[in-house]
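A single protein chain has been omitted; all remaining protein chains appear in their positions.
The first chain written gets the first letter, and so on, giving A and B; residue counts start at 1 in each chain.
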Amino acid sequence: MRLRSLVFGSVSLVAMAATAQAQSLTIATVNNGDMIRMQGLSDAFTEETGIELEWVTLEENVLRQRVTTDIATQGGQYDVMTIGAYETPIWAGQGWLAPLDDMGADYDTADLLPAVRDALSVDGTLYAAPFYGESAMIMYRTDLFEQAGLEMPAEPTWDFIADAARQITDKDNELYGICLRGKAGWGENMAFITALANSMGAAWFNMDWEPQFEAGIWGDALQFYVDLMNDAGPPGASSNGFNENLALFQQGKCGMWIDATVAASFVSNPEESQVADSVGYALFPTNGEYDNHGNWLWVWSLAIPSSSDNVDAAKQFLNWATSKSYIEMVAEEEGWANVPPGTRTSLYENPTYLEAAPFADETLAAMNAATPEQPSVQETPYTGGQFVAIPEFQGIGTAVGQAFSAALAGQTTVEQALQTAQQVTRMEMERSGYYQ
Amino acid sequence: MATLHTQTAARFMMAPAVLLLLAWMLVPLSMTLWFSFQRYNLLMPGMEYFTGFENYRYFFSNPSFWAALFNTLYLVGGVLIITLAGGTLLALLLDQPIFGQGIVRLLVIAPFFVMPTVSALVWKNMLMHPVNGFFAWLARVFGFQPVDWLAQLPLVSIIIIVAWQWLPFATLIILTALQSLDEDQREAASLDGAGPFSMFFYITLPHLARAITVVMLIETIFLLSVFAEILVTTNGGPGTSTTNLTFLIYIQSLLQFDVGLASAGGIVAVILANIVAIFLLRIVGRNLEA
Partner (left out) sequence: MARAVSTRRKVAVSIIAWAIGLIIFFPILWTFLTSFKTEGTAIAVPPKFLFFDWTLENYFTVQERSDYFRHFSNSIISAVGSTIVGLIIAVPAAWAMAFSPTKRTKDVLMWMLSTKMLPAVGVLVPIYLLFRDFRLLDTHIGLIIVLTMINLPIIVWMLFTYFKEIPNDILEAARMDGAGLREEILYVLTPMAVPGIASTLLLNIILAWNEAFWTLNLTTTAAAPLTAFIASYSSPEGLFWAKLSAASTLAIAPILIMGWFSQKQLVRGLTFGAVK
């Protein structure tokens, strides 16, 4: 297209104009606690290197939309983007990201957790530097379990979780046995429901890319989820995402919460959480049959658009923000429990950390249990744990997520929701040419 | 005479606005039209090709389309009814002599100045939240089960939030119109023995007709494209119960980055908006002429 070549011409012109200026990086990041902390500590980086930093901190959905628009149109607005395990392989495959194969000797790429490194690499080359990583696990109230005479097994099954949740629930006193994500979105309710379905043996697609929502197992999984939430979940569950559930759990209104491991440091922080003293952790449940813990794996990481004019300076920043010494710096300023988790093996071998973070072992176990390259017991044509690593997934996942949240809110039946999911997914896959 | 001269001058004076708007409308619109016939996904560059009407076919066969169309109408209609009825009543109230009238007025018009994103965030988290929200607390104080607003009454909740933002606008305009009502006319009517109700329906309401149509027109223009409130509160759900056309296009353009499909949706929305506009403008035009 003519427009396109015109565009590329002008981009390179911009590039030449910009290199002449003083070093300054524009960094797009999510407004999560760890990133805000990074922003707060970044003066040290500027002092050290003389590179100025401009921060764009946005809410997750807005950020994703902004950076995707920018990188896909080669807008060139950012030098460093905060992206996840979903975007990295897709964008790297498009050639949109600068490879990070020369991060310097002190960076110690080999120290990165294998699952994390794999998730951010394409053909063995790293394309994004992991800032923090997470899997999913159960966080539960030890005091409530004790009261109810329950004991959390090392590897709980869904049946146990469901029984326990129903037992603990005391709606008159605003105590809900289990809090789970219900807000529609591919990164919200679908992350949880996909992991749940994985653990029960379902898969999104068969080897011919036919969606599998009407193949039985999905029906069981969704019915299980809806029933459980109706009996033992909080009101308004269909608009609860990670943040809403976090707030509920911190106020002591949830008996259990199954969500990202990164939440552990928030729920155990006595400054924020009213239940900090009585939180226990356990692996993501299985159905008792397969050794499949949902395969949830997410890594918030920093990447450099290949169109950036400041690739070298940006690499310097990545090196700083995801290094061992950054972790030490956070530990010094904020305590070991608050360091960004889930990226480096060395952290989980550090006795000081293990002592300060009661959730460290479970987090590591959960991360190691995740095998996104093989999400389900079924053979799948795709990879990805709580998501499907294809570009179409953002749209499909959101549409399916809407259908499922309608089932949770009681507006449709589980069967109708599955039917809609099947239809929407099939249509989009057909449109994208998967069936030719 | 002067007329010819002024006519030419008039053309010159109008030209910048007309030309700029024409450019503003035509450039993106023609790009959108062009894209709407392309298979063009931003996430898959280098695979663009001409597909004819396929994007339109997909857009219309999307099961969410009709839901979105009706939600759009409900949303616009609901907010219009609330703001017009509420605005009229409020204006009648504020037109009475009251203590501290100025301050009450300030309180009533305040929501108009609040950013849509902010008001949606505040309503969602601090008022409508079924556990921590203010309404939930209020319900419990009076011994009711708290309403789970955004799950049980999603569209109603959105309508309430949006109506809250637009109520001041309607009130202000209707109040001003009310204040211009001829005192003599009122007095004559009341001497003729007209009660407050017949006074309202035969004297006041006809007088307000113009103001009301203006409110309708302006609000409709903004309400057709309500977006931030939905994004912040319900994300279009549960299901498609709060997905309006704007939000449907958002899902396609900014989540799927399917520019082709989104462009087709954009074109459809423009056509629909224009149908509404023509319809509305006819009414308003007639009313404004009078």
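Rule of thumb we're sticking to: a contact is a pair of C-beta atoms (placed from the backbone, for glycine too) under 8 Å apart; a residue touches a chain by one contact, two chains touch by 3 or more.
Note that the structure is a prediction, hence the values are computed from the model and not measured.
J.: Among B:M44, B:I158 or B:I173, single out the residue that touches the unshown chain.
T.: B:I173
J.: Check the options B:M47, B:A85 or B:V118 and report the residue that touches the missing chain.
T.: Of these options, the touching residue for the absent chain is B:V118.
J.: Name, in rising order, the residues on chain B that touch the hidden chain in the full complex.
T.: Those residues of chain B that touch the unshown chain are 2-3, 5-7, 9-14, 16-18, 20-21, 24-25, 27-29, 31-32, 35, 42, 90, 93-94, 96-101, 103-119, 121-123, 125-127, 132, 134, 137, 141, 164, 167-169, 172-173, 176-177, 180, 183, 186-187, 190-191, 210-211, 213-215, 217-218, 221, 224-225, 227-228, 232, 245-246, 249-250, 253-254, 259, 262-263, 265-267, 269-270, 273-274, 276-278, 281, 285, 288.
J.: Using the touch rule from the top, list residues of chain A that touch the missing partner.
T.: The list for chain A reads 3, 6-7, 10-11, 14, 26, 28, 31-33, 36, 39-40, 54-60, 62, 65-66, 69, 73-78, 241-243, 246-247, 250-251, 263, 266, 272.
We adopt the following convention: only the chains that are shown with their structure count from here on.
J.: Taking the mean of the C-alpha atoms as each chain's centre, how many Å separate chain A from chain B?
T.: 36
J.: Which chain B residues qualify as touching chain A in the complex?
T.: It comes out as residues 41-45, 48, 58, 61-64, 124, 129-132, 146, 148-152, 154, 231, 233-241, 243, 251-252, 254-258, 261.
J.: Given the complex with chain B, which residues does chain A contribute to the contact?
T.: Within the complex, chain A touches chain B at residues 1, 61, 65, 68-69, 72-73, 90, 94, 174, 183-186, 188, 234-239, 247-248, 251, 253, 391-392, 394-395, 398-399, 401-403, 405-406, 408-409, 411-412, 417, 420, 423-424, 427-428, 431-432.
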